[in-house]
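Here is the structure we will look at.
Note that one protein chain is taken out, while the other chains of the complex remain in position.
Take a look at chain A:
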Amino acid sequence: MSLQVNDLRVYYRTLKGDVKALDGVSFSMEDGEILGLAGESGCGKTTLGKSLIRMDGRMRHMGGTVELDGRELPIGDDRRMNDFRFREVSLIPQYSMSAMNPTRKIGRMVRELLRSRGATLDLDELESRLSLVELPHAVLDRYPIELSGGMKQRMVMVISTLLDPSLLIADEVTSALDVSTQKAVARALIGFRDAGFVKSMIFVTHDLALTSHIADTIMVMYAGKLAEKAPATAIVKKPRHPYTKLLLDSLPEVGVRYTEKRLAGIAGSPPSLLDPPAGCRFRSRCPIAGEECVQEPPMAEIEPNHFVACWKA
């Protein structure tokens, strides 16, 4: 087993109180697994990714454990996490494309980064990885602004996996890209896993259709908790949580004509995480909510590897 997360709770300190962005999340990942993490804006996806690598100043580890390859990650201890960052866990953050240092040529940036981690540059290895993502060697002599969005994104992928981390977290890395570039980046991610540059990967996105092509397993979050986790085909073909079903129903598809028929969004909005309601957090929007739903539904394995947190699944 590669990653094991147990009852993880991470809150943001704010003036109004704690934002319970991760409120008891448990799951595990196998070696070589790509886990797609989906859910609407604000449900805690980025928070989960950041928790596994670097918490920002307002985040607090309130409870739970994370184990990577059998070793506990000291996620609440910023200093001790330094031994793991980049070498064991690496993150491609949301909006990372714009975060590259604009004043450094890419080659120099890579060298400096490696040096800061006490590693040296293996130029042959770097070149073979660039060609895997179809980037010319010449990008190393260019400044970040000279690359297109898709090229930057692939460059960031190469950089963040140079030390072959066990776990890579890719947060919305394809969301700003057009379909052709998206496909190239997505395939490159799979290639990285297949080549063993990373052992396992969490692919964060709110595009369920795209995730279904990349991920082995899809995990759907809702308001700081897990709603459903299952093999990708099961999520797409036989979703069991009402929220997953509604999400899938709201996706328009090419090849379908929508002359009369309109798709529906999910009425209402997610609860505030400052003071989330007791019981099932999806209750106020759930079309089949019943009396039992005032109690919190536990995550149950209803079929092998298919986990759902819903009383009526």
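Here, contacts are C-beta pairs under 8 Å (C-beta built on N, C-alpha and C of every residue); 3 or more make two chains touch, one makes a residue touch a chain; residues count from 1.
The working rule: contacts and distances are computed from a predicted model.
**Student:** Leaving aside the chains you can see, what is the UniProt protein name of the one that's missing? Options: "ABC transporter ATP-binding protein", "ABC-2 type transport system permease protein", "Succinate dehydrogenase/fumarate reductase iron-sulfur subunit" or "Rieske 2Fe-2S domain-containing protein".
**Tutor:** Checked against "ABC transporter ATP-binding protein", "ABC-2 type transport system permease protein", "Succinate dehydrogenase/fumarate reductase iron-sulfur subunit" or "Rieske 2Fe-2S domain-containing protein": the hidden chain maps to "ABC transporter ATP-binding protein".
**Student:** Sort through A:Ile145, A:Val256 or A:Ala278 and give me the one touching the missing partner chain.
**Tutor:** A:Val256
**Student:** Considering the whole complex, which of A:Met1, A:Ala119, A:Ala209 or A:Leu274 touches the chain not shown?
**Tutor:** Considering all chains, including the one not shown, the answer is A:Ala209.
**Student:** Touching the hidden chain in the complete assembly: which of A:Asn6, A:Thr181 or A:Ser284 does that?
**Tutor:** Of these options, the touching residue for the absent chain is A:Thr181.
**Student:** Footprint of the hidden chain on chain A, which residues?
**Tutor:** Answer for chain A: residues 40-42, 148-150, 175-183, 186, 206-210, 212-213, 236-237, 246-248, 250-258, 262-266, 269 touch the chain left out.
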